[in-house]
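Let me give you the structure first, and then I'll get to my questions.
Omission of a single protein chain aside, the complex is shown with its protein chains in their original locations.
We just call them A and B in the order they show up, numbering each chain from 1.
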Amino acid sequence: MKTNIVNGDIRIGFYICHCGHNIAGVVDCVAVARDIERMPGVVVSRDYKYMCSDPGQELIREDIRELGLNRVVVASCSPLLHEQTFRNAVESGGLNRYFFQMVNIREHDSWVHTDRAEATKKAIELARAAVKRVRFHSALETVRVPIHPDVLVVGGGIAGIHAALTLANAGKKVFLVERDPSIGGHMAKFDKTFPTLDCAACILTPKMSAVRANKNIKLWTYSEVAKVEGYVGNYTVTVRRKPRYVNEDLCVGCQECIEACVFKEGKYPDEFNVGLSKRKPIYIPFPQAVPQVVVIDPERCLQLKSGRCKKTCIEACADRHAIDFTQKEELVEIKVGNIIVATGFKLFDAKRIPQYGYGLYPNVVTSIELERLVTSSGPTGGEVVMRDGRTPQSVAFILCVGSRDFRTNRWCSRTCCMHSMKLAQLVREHTGADVTAFYLDIRAPGKGCEEFYDKSLKDGIQFVRGRVAEVTDWALTPEEEGKLVIRAEDTLAGVVRRIPVDMIVLAVGMEPQADAQAVRRLFNMSCGTEGWFLEKHPKLAPVSTFTDGVFIAGCCQGPKDIPDSIAQAGAAAAEAMALIDRGYIEQEPNTAYVAEEDCSGCKSCLPLCPYTAISLDGATQKARINATLCKGCGTCVAACPSGSIHQHLFEDDEIFSEIEGVLTHA
Amino acid sequence: MKYAYFPGCSLKGLGRAYEESLLPVMERLGVELVELDDWNCCGATAYMSVDERKACILAARNLAIAEKTGTYDLVTPCSACYLVLNKTKHYLADSPEINASVQRALGAAGLRYGGNTLVRHPLDILVNDVGLDVIREKVVRPLKGLKVAPYYGCQVVRPYATFDDAWNPTTMDRLLTTLGAEVVPYPLKTKCCGGSLTGTLPETGLRLTYILLKEAVRRGADVIATICPLCQFNLDAYHDQLTRQWGPVPIPTVYFTQLMGLAFGLPESQLGLNRNFVRMKPLPALPAKA
Partner (left out) sequence: MIQVPRTVKYEAERVKGFGREIMSTPGCEQLVRCIQCGTCSGTCPLSVYMEHSPRQIMALVRADFKDEVLRSRSIWLCASCYACTVECPREIRITDIMYALKQRAILEEIYPKRFPIPILAKEFFKMVHSKGRITETLLVMRLFLKANWRAVLSSWRQGIGLIRTGRFVLRHERIEHREQLARMLDSDLHDAPPTTRKEAA
């Protein structure tokens, strides 16, 4: 990075951008340029339509070469947008990139004011401040921070699995941490997936096995992230591994211990079958679980709760000794460079809308419950039956349950129209029942989805456009006796209808996980008003967050279907890989440093640093700041009683001259 | 315990049995109800159909009179009065223009309203202020074996569900259980009875009334307990027309306060039970003590 000082003089180039009409529409750019031209040290003062464009940048480069500029000021938009662009231009013109100062006269001036005279005066004052300041800039070098090559993926659903496999196949070491005893997420519970109706297990289980087999993936299930410290490229994560009371390395998943358990039958609601069947205290989540390892529920196991049990499970595992009641929770610390959060969603609790009778009428079920009924490996072996064992002759689907509703969740859950149509087709196929879907809108974007809607119509599913207000069990006509009655306005036909059905399926919407707030704080992420994790930019950066090195993928960012979740997972993996393969990030040199001759060794600064970047040098007994850990927050600079700590890019004379520029005239 | 009391026009006319049973029951529980001095009609649903601002002025006069007494809790048994007075309070709080008009109008009568009156329903007072324990103590003749369908109607629970759930209120259910009665699950407990449409457009209003009675009979109830004078009138006084048009629905409808009075051992004549068109059958005999 060459500096370019001719005869020791400061030679400043000032450029004000019109930004099309954005700035020039309110600020008189020519007047600003003419005012700045008169300032001491200013060699050239130009106004131009689009400074960030190639010709605009070339102006800067040319002036540095031809006019021997050694300082550059650009008054245009937000530094968040183009500071890097202009710094790059300055550097390619042969000048150290930090001899540059940017002034925001768009977001801070033209976009928020309407009075032309006042706005121009403000632009002049801000520009003057920058011109005065830039004199005191010095040549700085960026610090390179190495990126640790390992990645942490949080959440073992389809998004987490895909991200982990993509990274692992590229040779990166991945820690995949999943809270449930098995990976697979919600997708493992599905029967067939829309719009192709291929079997969810058939496409998911190979990926789950691949995770298990991949040498680069360390799979930690039944584990949660407890603490995250550090910053991009250098995270220290503490993972809490919950005790399964079964040794993962010894268990082969033969399940003889489950057979032998003193509980002869399942007694507790089976989580995988969403409560439609029962399991024992010792169980394996589902037959294709990865890892194929048994888990013991400490809340329900007799031995763990009372200490008094025959422990027939241990007998059954006599040759492998995999069961270990002495297992304890383990806290493991790992170092990673990037984190991908793919923690998924939870379903809306249908009990919150008592009008639909969930929990009151036994034959009102949710979409996920029907999903388990329809699956051939489910609790009823694929038979769609009601709770009393009868096969329904008429089934109604109620869409938008807990979605698009100001009283519960305002958003559209995006997948339930397609999901409901899929279930409707499967119910028709399995039972031949009359199926009616009550909807507000049918949302079927995506490849093959409109065709799927068409197939639903061809399958003879009745669609009634009318949001259901309530489900009742009192009859007005003989045909309604003993059935659940839906009264809704068929808005398209323009008439109120009463439709009696045997079974009702509620298409419950998606919501952020119950502990989403706690999780996002763990990873220093923001969330939107609806509770979904916040992406850095809704269009341009959907998988990045405002914290460098932390990425999001899948439904934790917002409701979406499987193809979109996988796309986001791949995108997040690519973003992480970009950082890892580059190997370093260039840290802004706005770090603090100690002028040792002024430091008295009082140690006031040491405990103040949130990044533990300050230490006391044993030999000199003076404070020392680690530039790679320092994030430039300025706390120590302000606190130092002897004023011996300074900060690059925020030196005292830089700041005071800026203040002078704003307040004085000419 | 002392409360201001707003009977409303209906409790002096068609719904007089409500007042006749409410007052002795409250007295037995040691609750003093002081009728509001020179109260005027609340306006019900009809007045609001003509002029919104005048309707607020009309209702606000009562609120102001109540506030002046210093007793801020105003017990309002009639559902329509309960709704209109609460609605006016909301309008006064949310609309500065309506509030200004109303204050001006009140000023023209030498009154003012500072927003302190609380409009409350007797069910709320009985279950939440007096308490079910106290009520249980006063029960001398438990209503054992009596199957009651609790009917709330619409205007007490909607749109301001202040003391109970709008979809499935249970205050009266719990009260009836405390009296010893068997509460029949009644899914139409908050469905509209037809309101004033039974008189103006009978074929519409009466059908709604019929549906309520039919389902109560079907669920095996002996009697319907209600909290609104218009509901009671609709469910009680049209059985001839209903039977002719749709079929018999032999079930009486009484005020919940009348059932409370019976449980407290008060004489039937004092409770206005003779005012019913469809008389209640005598209470089931109590099981003989061993």
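Please note the rule applied: contacts are C-beta pairs under 8 Å (C-beta built on N, C-alpha and C of every residue); 3 or more make two chains touch, one makes a residue touch a chain.
Just so we're clear, the structure is a prediction, and the values are computed from it rather than from any experiment.
Looking at the complete complex, one finds that the omitted chain is in touch with A, B.
Of the listed positions B:G115, B:P159 or B:P267, the one in contact with the omitted chain in the full complex is B:P159. In the complete complex, the residue from B:C41, B:V139 or B:V217 that touches the missing chain is B:C41. When the missing chain is restored to the complex, the residue among B:E35, B:D51 or B:E268 that touches it is B:D51. The omitted chain makes contact with subunit B at the following residues, 9-10, 12-14, 16-17, 38-41, 43-54, 57-58, 61, 90-91, 94-98, 101, 104-106, 108-110, 154-155, 158-159, 166, 191-192, 194-197, 199-201, 204-205, 208, 237-238, 240, 274-277.
Taking the complete complex into account, residues 355, 400, 404-407, 440, 465-470, 487-491, 494, 496 of subunit A touch the chain not shown.
Methods note: only the chains that are shown with their structure count from here on.
Averaging Cα coordinates per chain places subunit A and subunit B 53 Å apart. Chain contact summary for the complex, subunit A toward subunit B: residues 354-355, 472-474, 476. Here subunit B touches subunit A in the complex through residues 167-168, 187-188, 211, 215, 218, going by the rule given at the top.
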